[in-house]
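On to subunit A.
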Amino acid sequence: MSYFEFLSQYGDRIISGTLVTIVLTVLAALLAMAIALAAGLMRMAPNALVRGVAVVYIEIFRGTSLLVQLYWIFFVLPLFGISLEKFTAGFVAVGMNLGAYGAELVRGAILSVPKGQWEASLALNMSPAKRMVRVILPQALLIMLPSWGNLLIELLKGTALVALIAVADLMFQVKQINGTTFLSAETFGTALVIYYIIARFMITPFMRWLERVMQRKLGRA
Partner candidate 1 sequence: MLDWRWDFTFDILPRLLVATGNTLMAAGFGYAIAVVLGLVFALAQRTPSRVLTVLVREIVEFIRSTPLVLQIFFVFYVGPQFGLRLSPWTAGMIAIGLHYAAYLSEVYRGGLDSVPKGQWEAATSLNLSTARTYFRVIIPQAMPPSLAGMGNYLVGILKDTPMLSVIGVAELMHTANAIGSETYRFLEPYTLVGIIFLALSLPTAAAIRIFESWLRKKLGMI
Partner candidate 2 sequence: MSEKHLSGFPLSLDGPDRPMVSFRKVTKSYGSLTVLDSLDLDVAEGEMVTIIGPSGSGKTTVLRMLMTLESINGGVIYVDGEPLTHMPKGDHLVPANSRHVRQIRSKIGMCFQQFNLFPHMTALENCMEGPVHVLGMSKKDARERAEDLLAMVGMADKRDQHPSRLSGGQQQRVAIARALAMRPKVMLFDEVTSALDPEVIGEVTNVIRKLVSEYNLTMLMVTHQMGFAKDISDRICFFYGGKIEEQGSPDQLFSNPQKERTQQFLSAVKEAM
């Protein structure tokens, strides 16, 4: 079977898998950003209990494997009465995992906003919440955007694991096709190239664009 024949026969399944992977990536990314912001801010809260919750969350999700977390959420969580459908379990696991890494980015970025900015907003008598939202966070966002580019690629790669709980993403589709055709180079090779294209020609340019937009908004361009 030529590669062209292979594509015409299995192209549909590969494309549908790719779409699932993209949707998973977007949902997991949104979840990860929300968690990162929340956990990152909580990690810096004056209240020790709030801080503690964030630390425990971050350490558990960074200290264990994504695959372990995925299996735990999918197989064990139902025993606690929380049953997630496999697609939901998939992006929730990926989002929660990468959110823990993102929380550290948020914290690092906030800490690297120059001290003078805190003092200036204090001098303007801004409330702590206003100070954070109006002055610190916008600048922190710009600082952490480049790191988020890398994190989103990690997140994309992480979504490939949901194939192991039978979510029909790209990884799952090529694994199935390989199971019946044994055309391993074609199946897995095609998938590798597709992941590469998503990472290098979709996520990276998107993040660059976002950086430029943010820089313009903050008057740094």
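The criterion applied here is as follows: a contact is a pair of C-beta atoms (placed from the backbone, for glycine too) under 8 Å apart; a residue touches a chain by one contact, two chains touch by 3 or more; residues count from 1.
As a selection rule, all candidates are chains of the complex that A comes from, given by their letters.
All figures in this text were calculated on a predicted structure; none of them were measured in a lab.
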If you had to name the candidate from 1 or 2 that touches subunit A in this complex, which would it be? 1
In the complex, go through subunit A and note every residue touching candidate 1. 59-60, 63-69, 71-72, 75-76, 79-81, 153, 156-161, 163-164, 171, 174-175, 178, 182-185, 188-189, 191-192, 195-196, 199-200
